[in-house]
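Here the complex is missing a single protein chain, while all its other protein chains stay put.
Up next, chain A:
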């Protein structure tokens, strides 16, 4: 996996860059798993995955530390340039976004325990839908990352408004229900947090898309190309 079709003259340098890309892909896979498990825990009202989520969360954090260490090492010892420079700096940005996604997924999973103490809410299918959209965004941007493909990254970036639309309508519906029925304030507050966390995951997916775009093209995505929030 590399942006250039040619191999490095210094083999060890090429291997270090490859390992960085591999590690990033593994971290992406793990984070994606976390998100799916977290949404599932809330929607299926099954908190049994929480210990696994907690275990994987520690792994995700360790991977971010490892990627940071690799990037610092590359800067100090190899002074990467051109595509290598863009790849290295993007790896740092992406790892930090993925780590945040991991945190948010963990928060969502933890909420499932509290939510299970209340009766199921009708709004859960809306949560499921928002979770699906966000998971798809994350999945597609991680695909773009492993293929160095800029087109799907741009698609994800443009598609963030769909996430926001679902998020806003879910929030509106939940607030109305809570106003109507104060007994829903307890579980409703948890749902609001879950929705907010999912919406933030969507934002991190667009950040990753921006980093991929810079990595491949050396240019920032133009904010005027994105639908207004």
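Here is the rule we go by: contacts are C-beta pairs under 8 Å (C-beta built on N, C-alpha and C of every residue); 3 or more make two chains touch, one makes a residue touch a chain; residues count from 1.
Please note the rule applied: contacts and distances are computed from a predicted model.
Taken from the listed names "NADH-quinone oxidoreductase subunit D", "succinate dehydrogenase", "Cytochrome c oxidase subunit 1" or "Phosphate ABC transporter ATP-binding protein, PhoT family", the protein name that UniProt assigns to the chain not shown is "Phosphate ABC transporter ATP-binding protein, PhoT family".
Per the touch definition above, the residue from A:86, A:111 or A:166 contacting the chain not shown is A:86. The chain not shown here touches chain A at positions 4, 6-10, 13, 79-86, 218.
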